[in-house]
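Of the protein chains in this complex, all but one are displayed in their positions.
Should a chain be cited, it is by its letter among A and B, assigned in written order, with residues numbered from 1 in that chain.
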Amino acid sequence: MAHDNRYVDKDYKVVGSRYTRPDGIDKVTGKARYGADASAPGGLVGRVLRSPHPHAKILKIDTAKAEKLQGVKAIITCTDLPDLTNGDQGMAHILENCMARGRALYDGHAVAAVAAVDEQIAAKALKLIDVKYKKLPHVTDVDDAMRPDAPVLHENMFTRGVEPTPTAPSNISARTQMGYGDVDAGFAEADVIVERSYKTEQTHQGYIEPHACLASVNPDGTAELWVTTQGHFSFRNVCATLLGLDMAKLKVTSSEIGGGFGGKTHVWAEPVALALSRKANRPVKLVMSREEVFRASGPTSSTSIDIKMGAKKDGTITAAVAEMRYQGGAFPGTWAMLGCMTAFACYDIRNNRSIGWDVVVNRPKVAAYRAPSAPMAAFAVESTIDVIAKEIGQSPIDVRLKNVAREGTQAPYGPTYGPIGIENTLEAVKSHPHMRAKLKKNQGRGVACGFWFNIGGQTCVDLNIGVDGTVNLNVGTVDVGGARSSMAMIAAEELGIAYDDVKVSIGDTASLGHNDTTEGSRGTFSSGMATIFAARDAIGVLKQRAASMWGIPLEDVEWQGGQAIATGDMHSNLPALTLKEIAAKAGRTGGPIAGHNEIVADGAGMGFASHICDVEVDPETGRSQVVRYTVVQDAGKAINPDYVEGQFQGAAAQGIGWALNEEYIYGDDGRLQNAGFLDYRIPVCSDMPFIDTQILEVPNPNHPYGIRGVGETSIVPPLGAVGNAIADATGVRMTHAPMSPPRVLSALDARDAG
Amino acid sequence: MSKATLVSTFVNGDAVQFACPTEESLMTALRDRVGLTGVKEGCGTGDCGACSVTLDGQLVCSCLVLGVEADGREVETVEGMAQQGQLHPLQEQFIEHAALQCGICTPGFLVAAKALLERNPNPDETEIRYALAGNLCRCTGYDKIVRAVQAAAKQMRSRR
Partner (left out) sequence: MRYEKPTSAKKAADLLAQEKGAAFLLAGGTDLLVKLKMGMVEPDLVIDIKHIANANEIQITPKGFRVGAAVPGARLAEHTALKKAWPGVVEAANLIGSDQIQGRCTLAGNLCNASPAADSVPAMIAAGAKAVIVGAKKRRTLAVEKIALGPGQTCLEKDELIESITLPKPAPRTGDAYLRFIPRTEMDIAVVGVAVCVTLARGRIKSARVALGAVAPTAMLVPAAARAIVGTRLEDDALEKLARACSAACSPIDDKRGTIEYRTRLAGVLAKRVAKIAFARAGG
């Protein structure tokens, strides 16, 4: 049955309130089970041997001694994972990334794996595997990798998107260009032109739970995988393909997830665990250590970005060009392309152009990190706008308002915006009390904006009504932020029943149709939409049952406030039938009552935010402290404001860490030097102030409740906000993130010298 | 593998015996031998606090304690916080204030916050933040966690 996804303004009874989440009790009592919290009888411990070289040919892997060790049950290399990808290059890269095939492409690249009866024996076995490497020259910097003399990673990489196609391979996988208008004419009109170059270092999503799974493959081709993941259906599809299993026979159950932020949308250890289990014929538990997570999962790109912007004295930006270089790790990605799409998305710039270069280097294969590619581009653009503002003597907020994107503006990547909230967030920032708070000595204030698309995607839910009238809702999108509560609220809202009467679970892959990964801020948007439609389906059935119980025509039955009402003069003496009453009689009126929905949720709204950051800079050490922070973001419709605020605050904190101290440090030897939480410095509790939030609601016209995705947008503004605040405090413009103390002190010295 | 050593200890008030290799951490022993998976390995090197327990009342990272060191001592984990079906005020306030999202860091925070409030029933914001600096959270930005601890402290003070 087709459903209408258009937004309808209404009064909500459940949605918009602050209900406590159903998974809360298990999480505060330690009962909740995450990836490493499962075990199986006869289970083995899986461990991975990793390359210590950033780039090397693998000449030989000798596992003989390790095989003889008592307690070792299986050892695998790439020969145990034959290439079944059938020409699908993306899959082939995933396969090679999970287990090296004749060459190691980064420090940490998996080259072999063992399954043994315990941890100590597995560790010992790894030491007994003898790998002969031939070291090759390596490159880890994105700009260095583009030079003609750079060591080439893939002999079959010929840059796409350039004319003519190069005849020699390079590390540049693609060039992208987008935008519209005439930038030369735009610069000619400008009164001021600013050109700046920026660099951002590589960061990691930093989820506290390492990758972990329990894999069990049976000789008959059936298998089970318990795994911490953002997308168990996607994992099923990829693992089944790589291992040559039928998808329906691989049952993947998602554990509770201990953070993902995009980093658990891809497989690394899982195909390896399955291959070990298949070979050993026993379940295998494979948990990555923290060091392995940093070295060998999927961090973000590091970037190098040039911005040129021109503006008139009245504040109009007449032209803007971004040229951006993103590294995707050892395998090609579309990260620069994404950067191009977002760089100028907050603004209506009549002449704009973005050029993106996607580059490979000897680093781990990059994965998405919350609004992937946007924070780096925003650092460059938001910083440059402030420089422009200073040059023409206008306030940073007013320059942004002067050029703000609105409904009807064409996005740099093509489509025209519907109703969007960026102007609302800027106005809210402008009038926010934070802007009027007095700054103390050595303190400065910065403002910045951010954007993220949000996606829809394939979604499937089942809603079943029990004979006592309580409801089971089975959804397929992994709950990363409290969506179980939001789904229960939406189902309760639609059915007209109490929040506590709905129990939400995340179904395994055997119990639902395909659901896309929880990413792109799609969880609440898509599963929410599917829940609404499944509930409306169920209401259709409830009405039919009521009609049959009363013996009246279906068209005389309405559903209101959780009850079937008989309408019309002829039936006015019939008392309403509650959902509970109808459910109790279901067995005699036609059987179990359910609603079901499979959709490709379409029409995801854009999420915009503006942030205010106050920073205090110690002029003698260059150390910055964020002393106050405010997030204003458009949520479309906040189903549960607690969880929306939580997304704003968490994303902002990640952005602040990225802005101040987080970076991958590679030595000249191409090895990662800070693969742990000691020296990869995420914000700790004492680093942060309270993060004030303001939720705006500009309804998304393509969702019945107006929902926009909220999870990602607020990681985008902080780099610019912090950079602008430091500039306000010190007069120095930082162009290299993270803006760590030595970099800031260096910049202060340059200011004092020059 | 080292020969396993028998350890006799008290966990959350119950007498418990387990055998573990000498090189095994208390964190691993609690998870794999005693079956209490509330302690989490976020890093294994004392940098994240997700494995926090108290040992004879002292807050520690269980990944930095050998399992054999627990012999004759008292270990308290998150599983011991709720008493007879009644949640500890910290647990209640964490839920009430939405101080958890993915929840992986939550057991560690609860144990650490409980240790804080037992030695300082009226901490200010700065004291709370520094006392919890050894517990990493990546989801919340710490805002609602600090508010939950403040609320629990207030609730606990009013009960005295």
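Here is the rule we use: a contact is a pair of C-beta atoms (placed from the backbone, for glycine too) under 8 Å apart; a residue touches a chain by one contact, two chains touch by 3 or more.
No experiment lies behind these values; they were computed from the predicted model shown.
Engineer: May I ask which residue of A:166, A:540 or A:742 touches the chain that does not appear here?
Structural biologist: Of the candidates A:166, A:540 or A:742, A:742 is in touch with the missing chain.
Engineer: List the chain A residues touching the unshown chain?
Structural biologist: Output for chain A: 123, 291, 620-621, 623, 625, 660-661, 665, 673-674, 678-679, 681, 683-684, 686-687, 740-742, 745.
Engineer: What residues on chain B make contact with the chain left out of this view?
Structural biologist: Per the touch rule, chain B residues meeting the hidden chain are 2, 5, 21-23, 25, 44-47, 49, 52, 55, 58-61, 63-66, 68-69, 112, 115-116, 130-135.
By definition in this document, only the chains that are shown with their structure count from here on.
Engineer: Which positions of chain B touch chain A when the two form their complex?
Structural biologist: That would be residues 1-2, 21, 23, 28, 31-32, 36-45, 47-48, 50, 77-79, 81-82, 87, 91, 94-98, 100-107, 110, 125-126, 128-130, 132-147 of chain B.
Engineer: Which positions of chain A touch chain B when the two form their complex?
Structural biologist: Within the complex, chain A touches chain B at residues 18, 20-21, 23-25, 27-34, 36-37, 39, 118-121, 205-210, 256-261, 287, 289-290, 480-482, 642-643, 645-646, 649-650, 652-654, 676-678, 682-686, 688, 690-691.
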